[in-house]
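Got a structure here, written out as structure tokens. Questions coming.
One protein chain omitted, others in place.
Presenting chain A:
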Amino acid sequence: MSFDPVVRLTDVGRLHGDGPGAVTALSEVSLAVEAGELVAVMGPSGSGKSTLLNVAGGLDRPTSGDVVVEGVSLSRLPAGELAALRRRHVGYVFQDLNLIPSLTALENVTLPRELDGIRFRDARRQALEVLAEVGLAEVADRFPDEISGGQRQRVAIARALAGERRLILADEPTGALDTPTGDEILQLLRARCDAGAAVLLVTHEPRYAAWADRVVFLRDGRVADTATAPLESAR
């Protein structure tokens, strides 16, 4: 395990608008996630969870403070370089999955890699590998509406994991799944983490947050508290 975190936020603030009508989405948030670490973010709706994830992955820019991903500060990075860094290092599982209905599972995972500039054959091979990793080899050629909700969720995860990206950001990836299916999703994220990725997971379900090494509680855009997993169980 390296000592440099994969992502580090230092005194990060995110203000929407200005003047008296400004909305503070994040305020003075400092947080580092190392390789092999799974950190869960919890908090009431509107507390800044999605903003934290977006800022950590360079999808949104903080209005104060700094974000460093794989040793590169995002603050003064030109848009083009930021996009390149994101493609290389960051996998994102969005709250609403964002699968393209007219593409098969395999194509949904392959396409973003091609757009990243990877040759079709390599992108396809990577996609097949990661679909197998999430247990979807058999349904690779089906369309999103031909597979179950849990399988769709796993396609979205496969898309984020393809290409060995080391920073995985997942916003409510368990959505409305039943408990065993949600547990499978966590199993996948945990496995990737144990293989050396850094995972930042937003969830409002305590049972999924409990898979994390650390749980950060946000309130009104601030870190209210942090729970760290006890080192070893006492038994």
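In this section, a contact is a pair of C-beta atoms (placed from the backbone, for glycine too) under 8 Å apart; a residue touches a chain by one contact, two chains touch by 3 or more; residues count from 1.
As a convention for this text, contacts and distances are computed from a predicted model.
UniProt lists the omitted chain of the complex under the protein name "DNA-binding PadR family transcriptional regulator" (options: "Phenylalanine--tRNA ligase alpha subunit", "DNA-binding PadR family transcriptional regulator", "Histidine kinase domain-containing protein" or "Aldehyde dehydrogenase"). If you put the hidden chain back, the residue from A:L59, A:V72, A:L97 or A:A227 that touches it is A:A227. For chain A, the residues touching the absent chain in the complete assembly are 44, 190, 205-207, 209-212, 215, 217, 224-230, 233, 235.
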